[in-house]
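A protein chain is absent from this complex, but the other protein chains hold their places.
And now, chain A:
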């Protein structure tokens, strides 16, 4: 079994393989998401699935967990061909899935979300006390301080992802599929999750893990499988592979995320924050009197843990959240009183963190989403100009390399990473002078990430000021001229680009993990 012959045995090995796909194809109209894929989930081990955005990873996982039915092909569970009518069917057979996009009911509590559809019943109704106890236990296992009775909508994105994970864990399934479970988690939370995963595999649970954080994924992998354009292109056990192998098989070339752009003159201060405070609903300051300058042509990275106040800071600058004190000055003019639209018109725009909730209009097409923020630029008199809009959409699709059937495809037909690219493309299309990006690399593949970094670097050379928020230290180091560490609403440290990972993480209040 060498990586050069990427065809697993026609009959999966009963001892080794618990769930397998054989020749599975899935088409949506003329889009062939999967073109006859063979895939093995190894018993009691972690099988990692790599692939570019739109390669078909989520589609394959949905097939294996009964969420969608394949167009053709076979699913083999414990050596027996099976077919799942729906997700509950698969769950009854011991297969559960953490979806790439959150599927929580925002108005319900953490506890109710975790036990949704599987309420613990007593003679007189639901045993809320027991559900709450189990929820508390799950949160302890995940080392999270989340009260079971908090409504999910009050949680940050990363915490919602934890709830999603907890829900999948609570099912006690034999096979657990995780589709980008860590895209909104911080490094230390990922550590905890990996500990949980190792516990699970020790107990014989089989895991499928999908992530675009390749290095991180390598640390947990037992078997790696690469999908490309709906085909399986390579598979190998951990011992035979390295980072370079993954990237080569994923995209065919090697990507270097590079280093911050150099050799251009920086301009004057483009964005200046003075003493900004942003309170939460109960009046506690999430951003506490922060001051910050970003010069034209400069890329500033804000690093911090979840809950450090990064999202709140950016949303207040963009105009979504109300700041209680302080100034926001854009090119020398105070903008605090302006609406979001007026700020965008002046060149200050935000790529939000949560693409489903804040980034995309699900009822509109790919093209309409891309052009939404820049409508003013192609409206002459009363009407929008179809030609100009089409040109803008086409160039955006090319610029951020969205893989789509066409601009009129519904946004929901795109893979997760491609949806993220649409959110970024939409804001870039407004031709901002100050761009803020909140965890923009969530779910995009390494090639797309390199492309986004290249666009930012190019913009910076032409005088674009960039404020880039991330919980990945590596990203800071490859894109930023200056790195700011936020901790509990304050700036706790500031570095230039010669700093090391460890220094940054130490300043964020994070225990430097091995």
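To be clear about the criterion, contacts are C-beta pairs under 8 Å (C-beta built on N, C-alpha and C of every residue); 3 or more make two chains touch, one makes a residue touch a chain; residues count from 1.
The working rule: contacts and distances are computed from a predicted model.
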For the chain not present in this complex, what protein name does its UniProt entry give, out of "Carbon-monoxide dehydrogenase small subunit", "ABC transporter permease", "Ubiquinone biosynthesis protein UbiU" or "Electron transfer flavoprotein beta subunit"? "ABC transporter permease"
Looking at A:258, A:289, A:325 or A:412, which residue reaches the missing chain? A:412
Which one touches the absent chain: A:107, A:379 or A:500? A:379
Which of A:42, A:111, A:310 or A:426 touches the chain that is not shown? A:426
Which residue from A:22, A:42, A:57 or A:99 sits in contact with the chain not drawn here? A:99
In the full complex, chain A touches the hidden chain through residues 25, 27, 29-30, 32, 35-36, 58, 67-68, 71-72, 99-101, 103, 318, 320, 339-345, 349-350, 352, 357-364, 368, 372-373, 375-376, 379, 382-384, 410, 412, 416, 426, 430
